[in-house]
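Mind looking over this structure? Questions follow.
Here the complex is missing a single protein chain, while all its other protein chains stay put.
Moving on, here comes subunit A:
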Amino acid sequence: MHNKYTAYSYVSIKTLFPAKSLFSGFLFNLIIALIVTTLLLIFKPDIPFIGNIDTGSDSLISSLNVVKGVALIIVFFLFSNVAIMMQNVFEDRDSKVSEVISTSITEKHYLFGKLVTSFYNMLVVFISMALAIFIASMVYSLFSSTFNVFTVVLAPIFSSFTLKGSLFFAGCVLIVMIMLATSILFTLSLAIKINSLVDAAPVALIILLPYMVLFGLFIFLPTSTVETWILISTIVMFIPIFSPLFILIYAMLNGFELLTYLAILISVIYGFVLFGGVSNIYKYAFYTREKLSLTQLLKLSVKEKAR
């Protein structure tokens, strides 16, 4: 492999996720999904499936509820991913792998590889969970007279897909990807700080700060106050780190307009600046065992230090 970005991404994925562990992960998800299916078949609770959901409620309020749901899912994925990434960076430094790979690649290759690995991890977890849930739904529909996975779940999803709707969905996916990239880079910048795995938990909390702020807002600000939400997201979507999450809220409430595109562009620029800053941190901190404070990390991100 002549391209070192591709080469390290491949190496990072291959060494972190052996095929065997991917399969056992899927098996675990399937077992859990089948246990839930069995419980549903025994106790028969009243669950509103997609096909039966009342779509008559205010669309803006439902959009905010969708954001709440998306944020919860992202926090779930990030939380599992943050721990893996922190442990991975810690092990690379602790096992001296960092020294060996630094004779072949630069910090930028390393960070890019870790970013790709994180996306790969989240995608695999997502596919694995979706597949397990789909198989469990098929099993459920075999034993239930009222539920059919195709008419109750898949048909309503596919029927709602128009060209405009697909473009909107693609735009939202792009924002979510920027959001994840920002959070992972933030994770990587702080992962270098931990000198033992015990340090990982408090550091993980810092990474989830934007999401905590959002959940705090959901508690104190009812979803019915749509204008206030638009006002807040208009301001916060230009603040680094918080930006992508609030662009998503703005896009869900106001759609894709000039301000949304501008915010996305600025968010992408923030992403590149963050990548450069984290590279600067790694140029020094990756090779030392110093315990660095947040202020030191911040200084390192803007000014290179000889190692």
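Rule of thumb we're sticking to: contacts are C-beta pairs under 8 Å (C-beta built on N, C-alpha and C of every residue); 3 or more make two chains touch, one makes a residue touch a chain; residues count from 1.
The rule we apply is simple: contacts and distances are computed from a predicted model.
> Of the options "Xanthine dehydrogenase family protein subunit M", "Iron-containing redox enzyme family protein", "ATP-binding cassette domain-containing protein" or "Asp23/Gls24 family envelope stress response protein", which is the UniProt protein name for the chain that has been left out of view?
Per the UniProt record, the undisplayed chain of the complex is "ATP-binding cassette domain-containing protein".
> Return the single residue from A:Ile105, A:Leu154, A:Ile206 or A:Val226 that touches the missing chain.
A:Ile105
> Out of A:Leu27, A:Ile73 or A:Val97, which touches the unshown chain?
A:Val97
> If the hidden chain were put back, which residues of subunit A would touch it?
1-2, 4, 7-8, 10-11, 14-15, 18, 95-106, 287, 306-307
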